[in-house]
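The complex is shown incomplete by one protein chain, all other protein chains being positioned as in the whole.
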Amino acid sequence: MFGLQSECMLHVPEQYHTLSDYEGAQPRWCPSCGDHAVLTAVQKVCREKQLPPEKTVFVSGIGCSSRFPHYMRTYGFHGLHGRPFPVAEGIKFRRPDLDVFVATGDGDCCSIGAGHWIHAIRYNMNMTVMLLDNEIYGLTKMQTSPTSRKGTISNTHPHGSILPPINPLVTTLGVANVSFVAQTVDWNPAHVFSTLMAAHAHPGFSFVRILQRCPHFSPNLYSDEISNPDLTVLLTHENGIEAIPEVQKMYKNSVEHDPADINQARELAQREDLVPIGLFYCNPEQEQYDKYGASNIGFSPQQKSDALNVELDKYAV
Amino acid sequence: MFGLQSECMLHVPEQYHTLSDYEGAQPRWCPSCGDHAVLTAVQKVCREKQLPPEKTVFVSGIGCSSRFPHYMRTYGFHGLHGRPFPVAEGIKFRRPDLDVFVATGDGDCCSIGAGHWIHAIRYNMNMTVMLLDNEIYGLTKMQTSPTSRKGTISNTHPHGSILPPINPLVTTLGVANVSFVAQTVDWNPAHVFSTLMAAHAHPGFSFVRILQRCPHFSPNLYSDEISNPDLTVLLTHENGIEAIPEVQKMYKNSVEHDPADINQARELAQREDLVPIGLFYCNPEQEQYDKYGASNIGFSPQQKSDALNVELDKYAV
Amino acid sequence: MLKGNSDELAAPENVSSGEEKTGIKVMPVEECIVEIVSDAGEGAQKAGQSFGSVSAKMGNGVWTVEIIPAEVQPPARSRAGASGIRIRFGSDKVTNMGDEADLVVAFNEQVLYGRIDQKAYREGTIILIESKWKESKVPEIQEEYALAMQEFKQYGFDVREIRMEEECLKFVENPSKGKNMWVLGMLCSIYARDIEKAEAQIRHTFRRKSKKIIESNLLLLNAGYNWASKNLNLRFQILSEAESVSKVVMNGNEAVGMGVMAAGIEVCSMYPITPATSVTHYLSEVFEKSGGLVHQAEDEIAAIGFAIGASYAGKTAVTVTSGPGMALKTEFIGLATMAEVPLVIVNVQRGGPSTGLPTKVEQGDLLSAIFGQPGDTPTVVLAPATIEECYHFVILSRQLAEAFRMPVIMLTDANLATGVQPFTRPEINLDSFSPPIDQSPWKKEIRPYEWDEKTGLSQRPIPGQSDGMYVLTGLAHDEESHVAYDSHINQLGCNRRSRKMAAIFKTLSPPTVNGDEKGDLLVVGWGSTLGAIEEAVNKARQMGGSVSSLHLRFLSPIEPGLEKIFKRFKKVMTVEINYGDEENDPLITSENRRRSQLSWFLRAHTLTDVDFLAHIHGQPMRPGFILQRLKKELGL
Partner (left out) sequence: MLKGNSDELAAPENVSSGEEKTGIKVMPVEECIVEIVSDAGEGAQKAGQSFGSVSAKMGNGVWTVEIIPAEVQPPARSRAGASGIRIRFGSDKVTNMGDEADLVVAFNEQVLYGRIDQKAYREGTIILIESKWKESKVPEIQEEYALAMQEFKQYGFDVREIRMEEECLKFVENPSKGKNMWVLGMLCSIYARDIEKAEAQIRHTFRRKSKKIIESNLLLLNAGYNWASKNLNLRFQILSEAESVSKVVMNGNEAVGMGVMAAGIEVCSMYPITPATSVTHYLSEVFEKSGGLVHQAEDEIAAIGFAIGASYAGKTAVTVTSGPGMALKTEFIGLATMAEVPLVIVNVQRGGPSTGLPTKVEQGDLLSAIFGQPGDTPTVVLAPATIEECYHFVILSRQLAEAFRMPVIMLTDANLATGVQPFTRPEINLDSFSPPIDQSPWKKEIRPYEWDEKTGLSQRPIPGQSDGMYVLTGLAHDEESHVAYDSHINQLGCNRRSRKMAAIFKTLSPPTVNGDEKGDLLVVGWGSTLGAIEEAVNKARQMGGSVSSLHLRFLSPIEPGLEKIFKRFKKVMTVEINYGDEENDPLITSENRRRSQLSWFLRAHTLTDVDFLAHIHGQPMRPGFILQRLKKELGL
């Protein structure tokens, strides 16, 4: 039964992958949903980096955004609401050869998944995380999310929500061992692309919050930001997200911010007047739990047997 | 069956409560466990404030520290591991007349309870929270906790733990709507007392991390800090924890810190060279979810019946 | 009655019966099943709900059920995207959605295929279909449409192609917005509905919209009515006896929501999950006015913890969820049982296992509700069988929870959740609004779990009561609520909690048998299948079959007398929306056959060889499906 070929370092056939190699099922999101743009950017990142589809895994929870894996032609794990992180960690733990992406929603990550989110930041395993934050529950039809602004009218708060929203960036920046925090917006595909390129290149848990439009339930949520680029502030730095001329031209407001400076990162992330996009924090030196996971893989049956025999000896009568 | 006396604003008999009025069962903690000192301080706070025992509820999860409610003579709810916050919130929601305390451990709050913890901060309901942080799992006999320092030898990490610890203060300070964050140490009962006095006085979610000795499993954990007061830095401010001469005399290192300044609070909380004690952050203006909860209590049966009739009318054929 | 702003529009006279002016013969019928199917967002449901309400107001029995696609926005013109509504209405009470539809209005042909896959139609079903696709600019669409028309005719449907949008365009600029109202008008003409009632209904439905929108909808309603009166040779009449009792009409989730208010519950703690969430959408809107609040928690664990906290503090509480949420509440349900905290848990069941079929019906949570807990955890489980019972059982659940100091699980399902049916307007009992809270001093000598030896009952102190202080715990505990691991104390505690079940059992009476008290076959059901089962059984009886049925509302403790009743029948079988291996499946023997949940449960309870008819099609049980099996069993 277990006589299969054993470890996982097989050569992948050399072959150039085109965009369509990464295209899975036809997306079922609403036509002008912000998720489409992110999907396209991700497929471009995959092609740019020529990720082998069979060595790439997209993990998600439940939600509109969590349908993401189905629309990629890679391996995918569309699991339980709120639980993408533990699954992604388990996948990565003993498989350093796999590229792991997580697609999650604001409910999935910040509400039911909050505990796992905090711990995933701390585990700092090498994976790219996209929080598709539309500030609402999409799939279940418009309930308040922890990132919904105070006063949001939703089906669970028809008279307006009560609490100020969680700021996923500030929260992430407050967790020990945090190693990469960025923000981008679905309506600027070039910036989404370069942000995800940087996130993927970072060795560790790369957390990218993507402001994502849900025209179906919140048609006007980001319309000010979209129509007026001055409401956005671009974070620039030589160690930040790669500068793209078209993006730089678009946003007059920019701040030079060293992503090594966590204190300034927190202050910037806290801003409520403008939407900062770019890299808030990056520290490639943090402890990586996936390195621990990969520390003793590939033992031969004989090695395992020997170790077990040593143990049995200890308990021999 | 439901013919009982109705709302909960009954007068409590005027009577002076002595310390022993707050003493419940004989504590079963190890003799030199740090929890004892906290228990005593809490009983003193209750007496100082003359809290009516029948209007006071101690809520906890599971762990050595979570045995706390049994040792008080008030109402208590010793619930499930990791879940003290939702229970405490439910208790407070429609009972503004009750004084709610939460006793939780580093495993209970920061590991299995992490999601509820984040959300409890955001709900900002008026309650006093004591995180008894011994950096270990006590009750289950010495496993690594999220606050265990990297390299900690425990039963689950006999070769040393892998990750840097969660800093509960920094994490709490990263959550939206945070309103009160303080730290104290079990070996300075006077400071524990005044910290808890301030926490209780604060209208909102008062989070107090208490460094707590577990001599049974980590005999030397805080011995440096205990023998050398210079490893502690006292946060002082007119809006901070009340100044106690004996405490001020003890700690040479002190920093003037305005608890309204969240940026400095985060920087101080992040310090790893010294243990800062005192008030990091306080903002009594944050949104309180318990105020929402109390907004429509005490409707008479007639009022309820009328409202229901209006509804039935809407659906009448 | 609004005439519309066009002179062309003359309101038709009210149709009474017999021959119409137009010379079309009016067919009197006892009942009808009508569907409107469209792409999502085309308003079919709104039209159908209005049609159902009007019919109810005209004194008909009505059952409406929504046809919901799985995705928020499935692709247009796709089988999977079929969205819409079915309305079954008749002279008598209607208890279920029935079998095949008699008439369907379709906005495109592809969604019709989706319904055909579901076996929603029969030979002769009248199909009124939008015909604009015939001239579509996309050649594939033209082809698809043409092919479909051919096939539909081959299937034996009575197809009528109608230029609906074109007709609407005569009155409005964007016909895609109001076509549903035009269709409503058309149906009102076909089924001789009182047009004034329809107008009133539109005014109510759109009460929050602008006057302009209301006017334009009324215009289209009348246009549809007039068009059909002139151009369709279809006219049916469903008589109804004028009823004297006043009624309300709503779906099961609204009924649960109203039941929560009627039960005097103050806290509804939830986390969104389909198909349960709409209970709380409804409550979020109105609960505040009756002195309650909805709490949206961060997850299902927090939701039940919050409700338990509220209940501990003397505030009546409910938590509402569905399968995956129930799974997460497992540990806290155990605590509520162990520490004896009253709590109402509503589980609107959906298809499982796991995330399964979020929008579809199943009865698959029965055994997990009863046995889902580690350790011995006696729990009350009950299930309403009608929309009316959805309302009343919440009140009952609260009463049981309070009186017996334990959690009560109420199981409904997606069929009840979205089904709409009129029922007698409930009388309000002021007593049920009394809070359980009692802040008068506690008698010091009474212990917090002073279990009555016979019934296991005890009185509970509530924070605020002086001298009642105790520390609740989920650990094994004695009558003082002190943690105690002694053998006899653990045995005692478990015993007392179990004894409460015997005490509840004593209050129950045996279920009534529908049909003869003995015979060849007894059909046993629970929950939303009541109407379909009784309809099938009654038909089989009319055909001479010796069959009766029995419907359970209490599953745990189960209702008394079953073994005796079962003995009077040659065969007993359950009907369930559940999985069970088929007898003739490969490898399956009577020994290893995995039986559907209720049948399995009844075997243990009665030692009777209970068989079953079960499917997990994600669809309500249809009377015809049951009847087919009954005929086989009875040799009819």
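Order of writing sets the chain letters: A, B and C. Residues in each chain are counted from 1.
The working rule: a residue touches a chain if its C-beta (ideal position, glycine included) is under 8 Å from a C-beta of that chain, and two chains touch if they have at least 3 such contacts.
As the structure is a computational prediction, the values presented were derived from the model and not from experiment.
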**OP:** Name every shown chain in contact with the chain that has been left out of the document.
**Re:** A, B, C
Original post:
Which listed residue, A:A41, A:C64 or A:A88, touches the chain dropped from view?
Top reply: A:A88
Subject >> Touch criterion as defined above, residue of A:G76, A:G107 or A:G278 at the omitted chain >> reply: A:G76
Original post:
From the list C:S229, C:S278, C:S481 or C:Q619, which touches the chain that is not on show?
Top reply: C:Q619
Subject >> Chain not shown: contacting residue from C:E453, C:D467, C:E517 or C:E583 >> reply: C:E453
Subject >> Listed residues C:G84, C:G98, C:G352 or C:P384, member touching the removed chain >> reply: C:G352
**OP:** Could you please point out the subunit A residues that touch the chain left off the display?
**Re:** 1-10, 12-13, 24-25, 52-55, 57-59, 69-70, 72-80, 83, 85-95, 97-98, 115-116, 118-119, 292-293, 295-299, 301-305, 307-312, 315-317
Original post:
Touching the missing chain, which residues of subunit B?
Top reply: 26, 28-31, 62, 64, 80-82, 107, 111-112, 114, 137-141, 143-144, 146, 155-159, 216
Original post:
What residue numbers in subunit C mark contact with the hidden partner chain?
Top reply: 70, 80, 117-118, 323-324, 326-328, 330-331, 334-335, 337-339, 349, 351-360, 362, 364-365, 367-368, 370-378, 453-455, 473-476, 483, 485-488, 490-491, 494-495, 498-499, 501-503, 505-506, 557, 560, 563, 578-579, 581, 585-588, 591-592, 594, 597, 600-601, 603-604, 607-609, 615-619
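Operating definition for what follows: only the chains that are shown with their structure count from here on.
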Original post:
If you average the CA atoms of subunit A and of subunit B, how far apart do the two points sit, in angstrom?
Top reply: 33
**OP:** Could you tell me which residues belong to subunit A and also touch two or more other chains?
**Re:** 111-112, 114, 146
Original post:
Of all the residues in subunit C, which ones touch at least 2 other chains?
Top reply: 288, 298-299
